[in-house]
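Missing here is one protein chain; the remaining ones are kept as they sit in the complex.
Then we have chain A:
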Amino acid sequence: MTRPGLRGLSAALLGATLLLAPPRAHAEDMVFVSTQMRPIEEAQKVRDTILKDAPAPVAYVTEDPPALPVRVKAEMQGGKHTISLIGALHGELQPLATMGALMTLDDLAARLKERGIPDEVMKLGQFGTGHQMYIPWMQATYLMVANRQALPYLPAGADINALTYDQLQAWAAAIQEKTGKRMLGFPAGPKGLMHRFFEGFLYPSYTGGVVVPFRSDDAEKMWTAFAGLWKTVNPNSTSYNFMQEPLLAGDVWIGFDHVARVLDALRQKPDDFVAFPAPAGPKGRGYMPVLAGLAVAKGAPDANGAMALIDYLAKPETQITTARAVGFFPVVKATLPPDLDPGLKLAVAAIAATGGAKDALPSLLPIGLGQKGGEFDKVFMDTFQLVVLRGQKPRAVLDRQGQEMQRILTETGAPCWAPDPPSQGACQVK
């Protein structure tokens, strides 16, 4: 191929672009930006199933969580709005509310009252301002999944729905002894959600708090115990991002992760797996409910359409469809139908067992940290690396990391959130 060939190639490319330049149809569809349900298959289900009967055509656009505030801020400053509806986690919506980018939805909230969204959940959407900034959309949490082959090794007398961390360790140790393999797994990979395990599960279970008792004696004991537990954990855990993959591959038999990140395993092989709540520690069964909400951008090109879509998404039927399609659970009063697929049923039962446990200790996602949320997570991951992976003494590490955490809280001025006791001003590490 010589020059004419090349010329032909570039001409063809150019021609193709100009000819095929897509007609800008659908450009008037309302834009719904979401930080949830981003993976390809899930986004596809949102478009095909959940939004199929929406009141008006919707352009569903997924967005990385850190990019959302950047885009919203840019549209505010630039004065051209494309986004109408925003779907994101409670903690991701708060910075948007603080920068004044969200419309108040008091009327809509009043109209949706009869849908049966629990008052305390609805109230979270006010961020303490007295005005509804977002409408709760759907919820999820984290749970444990085990391969049925692991069940015979459960310690005597242990109830899988009411495990303690000590029993979990005994269980994993028994498996290691019999099979010679470390079969417990955590999502401690670069894209994994391990930090949530510390913030919402381990810390509350052992210390009854997250920030205030960060460097307490209880925390020191906790890290020592967790370093012991880690001896039974598959060392590949530091590369796991989604536990469903090692679970399906049989690399691990017991795993902890966000329900959306194990659901594929439960769905593909519902007969091979069981799902159950995370273990309890001395202070209770810490767990982290995950709440996503829907907000309307101030200056939205189609605010009424956005509100109509919120109304649609908060209908019991849509909420059930959502649960079926992507494994996020209803916030409104909705009875899940009995013909649910078996994998989803396992997840629903485990989530209900988590929230309904006698010793349940709900722990919120960090609130009020805004852009510093990543630094806050890093404090936990750094402590984990130093204490558990590198074997340093917990006391010295906790003292150092505690200062780092205090710096983040002082800079953001974030008051304590549950289960830490409420504070005046920035939350203080004791």
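Following the convention adopted for this analysis, a contact is a pair of C-beta atoms (placed from the backbone, for glycine too) under 8 Å apart; a residue touches a chain by one contact, two chains touch by 3 or more; residues count from 1.
The rule we apply is simple: contacts and distances are computed from a predicted model.
Per the UniProt record, the absent chain's protein name among "Ring-1,2-phenylacetyl-CoA epoxidase subunit PaaB", "NADH-quinone oxidoreductase subunit L", "Carbohydrate ABC transporter permease" or "Cysteine desulfurase" is "Carbohydrate ABC transporter permease". Considering the whole complex, the residue from A:Asp64, A:Asp106, A:Asp159 or A:Asp399 that touches the absent chain is A:Asp64. Across A:Glu199, A:Asp251, A:Asp302 or A:Asp420, the single residue that touches the chain missing here is A:Asp251.
Listed by residue number, the positions of chain A touching the unshown chain are 1, 3, 6, 9-10, 13-14, 16-17, 20-22, 26-27, 29, 31, 33, 38-41, 43-44, 47-48, 59, 61-62, 64, 67, 70-71, 73-75, 77-80, 82-83, 191, 241-242, 244-245, 248-251, 264, 268.
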